[in-house]
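Working notes, beginning with the structure itself.
Only one protein chain is missing; all other protein chains are in place.
Then we have chain A:
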Amino acid sequence: MSSPTGPSTRNTFLGMPAVPPRSPYGTGHLRGERAFPEAAQDELGNEQLRRNLGRATHSIRAKRLALTGELPDWEQLRDAGSAIKTDTMNRLPELLEQLEQKVTEHGGTVHWARDGVEANEIVARLVKNTGSDEVIKVKSMATQETGLNEHLASEGITAHETDLAELIVQLADDRPSHILVPAIHRNRDEIREIFLKEIPGIDPGLDTVPAHLAAAARAYLREKFMTTRVAVSGANFGIAETGTLSVVESEGNGRMCLTLPETLITVMGIEKVLPRFQDLEVFLQLLPRSSTGERMNPYTSMWTGVTPGDGPQDFHLVLLDNGRTAALADRIGREALHCIRCSACLNVCPVYERTGGHAYGSTYPGPIGAVLTPQLAGMHGAGDDPNSSLPYASSLCGACFDACPVKIDIPSLLVELRHQHTEESGSTAEGLAMKAAAAVMKRPKLFTAAQKAAGLGRVLAGRDGTLSRLPAPFDGWSDSRDTPAPPKQSFRSWLASPEGAATMRAAAAEGAPHTDDAPEAP
């Protein structure tokens, strides 16, 4: 077991890490302050949030189903996506080196960042080298994960988010709660309030018509696009074969960032590489349909190194590990790395729908976040690390698996991760209870005795035959559910009783061929 601050995963032998390092504790946004059940409690109490989330997820869900349903080869596409990802993970080092070589050949510079801290330092240094103290940003999960904006601010550099939803979150000094729709938890009235308060010189008569809100943001962003010389982006895909990077988006603000500035710095998680250009064919069908429920996203930008006289003349690619190699070394983590961040699993998840993204405490919320976050950043200690609560933040209903375009079996991964967690936590009260339960259940005589003892619970039941208050840790259960008192007789004792035997004989007799029912001969 490793302590939260302990570098125990970094024991060195001949300069090589014994185990690939996870994302360092206490940096970036891969860990919340509180365990999931506690953080969820607040969100559950927020009626507005639940209405906003419910409405948004239901409408995206319906759109996604309609559009995946219209492709006759949708299942084959999912299989293809899954197969390409498996192949990618199997030869990730080789593909990354190929990507580096191709990017360099085309005039770009590749940087390798072991963790978020390194990535942030590299980006800050690159920005400083340009002499600029401002950057514009295309929505990027990787830099959200590393906490780049905060780091840049500490270095005197201002980062402007240009994705509309990300801008709303940034202006409100809030955190994104969805990987694709960061402001999913906000409604139009709230957005209007935020704009009125935070955008200098805005028309005080602004109303809540979506087009007017978008226009206000556009006017604000236009000025940033025209005056800022450095941009930071993420990448949805990096093609090893050609060195091409790609960003897909809806608003075109990303394209402005990718083409207008002089310097472009892209931070990409190492798992985002794809072997061949042709592979985009599969993912550009899977991604928009799964994420926004669109046949095609409005803007797909691709760039390969630099092109003299066109677009940024200085291009840097920062390849981010931050726990990904550690995940790759793990059977669960490796499958989780297949994720293309489409957010389909969030949109169908009944838990996410009720709690929103903040309860997960991580840049990656929802079902895949519950797997990926502990894989990237670890679950330290016996249970006091909030990340330890994430594998349990699921009812294992399986809706996420059905929705995932690359067929990640999230429920099975969660069950495995729970196992990993209990194995690492040593002896706990729950573990002892599980052992005790198994000890009773493996001995039929003890089990039968326990059933008889359970029958005594009847004396505790109210007149309606139910138990309405249970002791801890079941008090949460009994807050909203009655529990039936155990019946007088278990099934097995009924079956062994004269009544049981008689009932079964009678049923068998009913089933026996009824000769008297046979049609009479004429």
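As a working rule, contacts are C-beta pairs under 8 Å (C-beta built on N, C-alpha and C of every residue); 3 or more make two chains touch, one makes a residue touch a chain; residues count from 1.
Note that contacts and distances are computed from a predicted model.
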item	value
Among "Ornithine carbamoyltransferase", "Formate hydrogenlyase", "Glycolate oxidase" or "Electron transfer flavoprotein alpha subunit apoprotein", the UniProt name of the subunit that does not appear here	"Glycolate oxidase"
Of A:132, A:313 or A:422, the one touching the omitted chain in the full complex	A:422
Selected from A:132, A:259 or A:451 as touching the chain missing from the view	A:451
Residue among A:28, A:234, A:391 or A:405 that touches the chain left out of view	A:391
Touching residues (missing chain, whole complex) on chain A	36-37, 40-41, 44, 50, 350-351, 354-355, 391-399, 401-402, 412, 415, 417-422, 430-431, 434-435, 437-438, 441-442, 444, 447, 451, 454, 458, 461, 464-466, 468, 473-474, 476-477, 479-492, 494-495, 500, 503-504, 507-508, 510-513
